[in-house]
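I have placed the structure first, in the form of C-alpha cells, so that the comments after it can refer back to it.
Shown here: the complex without one of its protein chains, the others still in place.
Coming up: chain A.
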C-alpha cells in the first residue's frame, strides 16, 4: 500500500497538496518528542479522517513503530479511520442532558439521518456522535454541530436545526 503512495501522489494533485501540507507541519514538529498525537490531529484536520496511507506515512516520517501509531489511533475516540461527513453532530448524553430528555433528541436525530452514533450518512452530509458532557450543562439538553453549541434542544427543534446544514 505504502509502496506506490508516491505514484498515486503524482497522479492526484489534490492528495499531493494534502500530504505537502502535512509535511510542513511534520517538519515543524518532527524533532519534538511526543509529537505523534499533534501530528495525527493535524492530519485529521487536513484529510478529514485518517486513511491507512496517512498512518504509514506518519509512522515513517516520525520514525515511530506503525503498531504505536495504530495503538494511538484506536485508543482516542477523536481519531477516525473512516471519512467523516461534512458536518459532525454530537448529541450530549451526559447526566444533565440525559435527565432533561437528551435521549429523545438523540432518537430523533438517528431517525432523521438514518444512522447511529459513529456512522456517517450516505450523502456524507452528517456524521453522528454521542458525547458525555460538553461542559454546558446549564443549557441541557445540548447538541453540538461542528463548532457551534445549541442548548435547550427538543426533538422538533433539532430537526429544524439539521435542515440548516447543507
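Note that in this section a contact is a pair of C-beta atoms (placed from the backbone, for glycine too) under 8 Å apart; a residue touches a chain by one contact, two chains touch by 3 or more; residues count from 1.
Keep in mind that, in the parts below, contacts and distances are computed from a predicted model.
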Listed names "4Fe-4S dicluster domain-containing protein", "MerR family transcriptional regulator", "Multiple sugar transport system permease protein" or "ABC transporter ATP-binding protein", matching UniProt entry of the absent chain: "4Fe-4S dicluster domain-containing protein"
Identified contact with the non-displayed chain, of A:12, A:32 or A:74: A:74
Per the touch definition above, residue among A:26, A:39, A:55 or A:92 touching the missing chain: A:55
Residue ranges of chain A at the interface with the undisplayed chain: 2-3, 52, 55, 59, 65-71, 74-77
